[in-house]
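Just dropping this structure here.
Complex shown without one protein chain; remaining protein chains in place.
Chains here go by letter, A, B, C, D and E, matching the order in which they are written, and residues are numbered from 1 within each.
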Amino acid sequence: MQAIPIFLILSLLLSSSYAAVQDFCVGDLSGPDTPSGYTCKKKVTVSDFVYSGLGAAGNTSNIIKAAVTPAFADQFPGVNGLDISLARLDLAPSGVVPLHTHPGGSEVLIVAQGTICAGFISSANAVYFKNLNKGDIMVFPKGLLHFQINSGGSPALAFVSFSSSRPGLQITDFALFANDLPTEIINKVTFLDVAQIKKLKGVLGGTG
Amino acid sequence: MQAIPIFLILSLLLSSSYAAVQDFCVGDLSGPDTPSGYTCKKKVTVSDFVYSGLGAAGNTSNIIKAAVTPAFADQFPGVNGLDISLARLDLAPSGVVPLHTHPGGSEVLIVAQGTICAGFISSANAVYFKNLNKGDIMVFPKGLLHFQINSGGSPALAFVSFSSSRPGLQITDFALFANDLPTEIINKVTFLDVAQIKKLKGVLGGTG
Amino acid sequence: MQAIPIFLILSLLLSSSYAAVQDFCVGDLSGPDTPSGYTCKKKVTVSDFVYSGLGAAGNTSNIIKAAVTPAFADQFPGVNGLDISLARLDLAPSGVVPLHTHPGGSEVLIVAQGTICAGFISSANAVYFKNLNKGDIMVFPKGLLHFQINSGGSPALAFVSFSSSRPGLQITDFALFANDLPTEIINKVTFLDVAQIKKLKGVLGGTG
Amino acid sequence: MQAIPIFLILSLLLSSSYAAVQDFCVGDLSGPDTPSGYTCKKKVTVSDFVYSGLGAAGNTSNIIKAAVTPAFADQFPGVNGLDISLARLDLAPSGVVPLHTHPGGSEVLIVAQGTICAGFISSANAVYFKNLNKGDIMVFPKGLLHFQINSGGSPALAFVSFSSSRPGLQITDFALFANDLPTEIINKVTFLDVAQIKKLKGVLGGTG
Amino acid sequence: MQAIPIFLILSLLLSSSYAAVQDFCVGDLSGPDTPSGYTCKKKVTVSDFVYSGLGAAGNTSNIIKAAVTPAFADQFPGVNGLDISLARLDLAPSGVVPLHTHPGGSEVLIVAQGTICAGFISSANAVYFKNLNKGDIMVFPKGLLHFQINSGGSPALAFVSFSSSRPGLQITDFALFANDLPTEIINKVTFLDVAQIKKLKGVLGGTG
Partner (left out) sequence: MQAIPIFLILSLLLSSSYAAVQDFCVGDLSGPDTPSGYTCKKKVTVSDFVYSGLGAAGNTSNIIKAAVTPAFADQFPGVNGLDISLARLDLAPSGVVPLHTHPGGSEVLIVAQGTICAGFISSANAVYFKNLNKGDIMVFPKGLLHFQINSGGSPALAFVSFSSSRPGLQITDFALFANDLPTEIINKVTFLDVAQIKKLKGVLGGTG
């Protein structure tokens, strides 16, 4: 095998110009958004594929004693269009990630530290929950209500991955009580007492 | 053009045997289920593609004064694998379809009779609701919390279609209060008062 | 549970900025189009998710005595990217929606008024048709030829939903006779007599 | 690097048993069919991935002087579930593949021999057709009506590939005239004269 | 609101029987496999959604000083059909996960402990690699060659998630040298010297 001619293989092998390929589409967050994700950044470096935002614990000095730190396409544009993303969950002792859904994807959680009671509820109203220890994983199928509670005495840490680069996060309480959805409507569609609704609206900043 | 030889085109044109095609896959509900839907019924007739179950009003003589009648793949196997299905909504005066999601698909509602106040809440906790009159349509994007309320003085009727043959239906109140999810957990993940939880568990048949 | 600190949960819970979510992508019809749909409108209100264009009957004062009124992404940008859309079908007595396909999706029809003879033909050339009464639904699998005929003595009304926000509509007669496709080619690819072709081109406005 | 220990990498690297992978799913044509394709054959050899059925010309001694030889999942189970398939087109001089659609996929045609006039019609009734010479390729977008005519004086050969392992093939004339669809219905949904319909039913073997 | 009648809502609201829903499809590994995944287990408990196999370190006492422990659908049937899965990576000091691809999905890696030099190569032959510290994440787009090397002095641990429940794992060296692919063919398709090929076949257990 002689060296010099082979040196030309790259251009020879590919008869047509082949400059454009689409192995990935790092999101250009300033560009237009589409149903399949953001338009693609033109020049990328390795930094576009690496994200350090999950390295530090979220601030759990709040009432729920918990923090969710997402690495979705909006924080980590390298996953744009790739149907995958991550998030970090920090739960101080007795911390809780309240009842929520991800409208756009399924989730798998892995416990990195501590003990977490996690569960979901199916469309048939069946309840599936269990205490998870370090190294345990649990799957939460797409769109179903689920929750995580620190069920140990020490801080807990988990990483969650999603089958979408923008899975969304809809926390039921915030959807109901942290906006201006009228109390009368909430009462009708949830059967909750008006006093309970007003109490939670007060707590979560809602009006109406 | 001579008649007799053309009579043979059908077999001649297709050199290989071509018996099997897959334009559709009417679900065999007795067979195994798969992530893409039920296995396919072998012999089909026009009856497999027609369903009359939405022709009669659902029974709204209940507390919510509402009834949902689905024509999903489990009721109407003709839509199996086709990413589409329907349901009928009957709402007596002041009837309500409580807050719910469809984990598997988006929904479009069309008002056939009466007036309906319909709304949904986004992941960003923004509320979108409006009174819909006869002929109005509204879209509820995939997986988001939404509701329908008869806002007129007469019975209302709507038809809803979904982007899935099995969209699922998760009614928040039933997910919380119609099973054995422990009161303590509900309290932690929803901030609802224990008395409120117990009251609704009583009403909806839940235990724990 | 104390009120004030919880008021801050929303921002605390989500450690990273979380402004952008993609629950939906209301189409910006003036922007570029993509294989997955239009780019997304930046600011939306409830009006983007509601459409009233199906409320009025289409004009059936034409030879086919029928009208199709679509609510696809191009008329109703709220469904852009959501794999769902609707249309309204008005059929005066003896009205007909001629033989057609939707290249992009499956269809389910529900009869809201009157009686409709609807049918489709499979790739195996099997014919499936039936008289549908008020409340009956029928599915037309993706891409197959189908038709609807008012088979009762009174006006008929139906709503059709699709598994695509832009299912397309290709009416066989218009594809053949309402453009400049040369008569000679039509003759060769359909076996229709030249006189028949010229007659229909005359009727439907075709040339060539 | 020492030889013996590395010999064990294969089993050591993968801590869990890893026997089952799903790189492919060669169709078991005798098993159940599903919306995503046939169930998978358990043991496969290289023969499952190779097919010789396109090597011989189809028989064009028929009125249309053409033959289509498919290598879809039903003939070539190796493509089951892989969203790809092929077919061979033989067109004797003046041979024609009549107007047709593939309900399940897009098509690309490459001319291997001869000259072919190929065309398609869009949903907007725009006509796109052109004479293709050896080596030319043409794309026919999913579900649209298209045709191929040998426009040269010698036999033509083309290979067509599809974006589905079971794209289907609906030839408009066969859908209308090669079954028992009543003449009256055909007349209503196509505007064709009854005499024309009866003539083609006679030719193509239809009844009714 | 009176208690007793509401107790009946669940059955009343849903006019039709609604027993079957498909929120998930836990894989029945003994049943047939399909292009969309395994058929669904009929009865499930919370144990089907939890997996503890990633809790223990894989055995890195091998030449590459590394272990990959998968939780794909074949080990963790709860993710069947959900387009998501996980794996655990243990890398002793100087441990290496050799060059490989996942034919079926994209990957995101998070470093739980230690320092890992990870990289991938694009179709345009551009190289993207970086040292990742604890908490850093990196995405490896679908199907591209990539690798991980423990670049610190202590054991490293990472968790990787995939956008498929069965992403596959093709290690280039094993694909070439751990089977009976003839040396002559390997030489032709890789340009590697015969001596090099024979050496690695010896090490990895290949023949031919």
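Note that in this section a contact is a pair of C-beta atoms (placed from the backbone, for glycine too) under 8 Å apart; a residue touches a chain by one contact, two chains touch by 3 or more.
Keep in mind the model is a prediction, meaning the values are calculated, not measured.
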Could you tell me which displayed chains border the chain that was left out of the figure? A, C, D, E
Missing-chain contact among E:Leu29, E:Val44, E:Ala57 or E:Ile121 belongs to E:Ile121
Touching the absent chain in the whole complex: find that residue among C:Val26, C:Val50, C:Ala67 or C:Leu176. C:Ala67
Touch with the omitted chain, as defined above, among D:Val79, D:Leu99 or D:Leu204: D:Val79
Kindly note down the residues of chain D that lie in touch with the hidden chain. 1, 6, 10, 19, 21, 23-24, 45-47, 49-52, 54-56, 71, 76, 78-79, 82-86, 105-108, 110, 112, 119-120, 122-125, 128-130, 132-144, 159, 161-163, 191
Hey, which chain A residues sit against the chain that's not shown? 1-3, 5-10, 12-23, 25, 28, 31-32, 34-40, 80-82
Residues on chain C that touch the omitted chain in the whole complex? 29, 32-37, 53, 58-59, 61-64, 66-70, 74-75, 103-104, 166, 168-169, 171, 174, 178, 202-205
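Note that in this section only the chains that are shown with their structure count from here on.
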Overlaying chain B on chain C by their Cα positions calls for a rotation, in degrees to the nearest 5, of 180
Looking at CA centres, what chain is most distant from chain D? A
Residues of chain A touching 2+ other chains? 103-104, 119, 122-123, 125, 129, 141-144, 168-169, 174, 178, 191, 203
By the document's touch definition, which label belongs to this structure's chain graph: line, ring, star, complete, or other? other
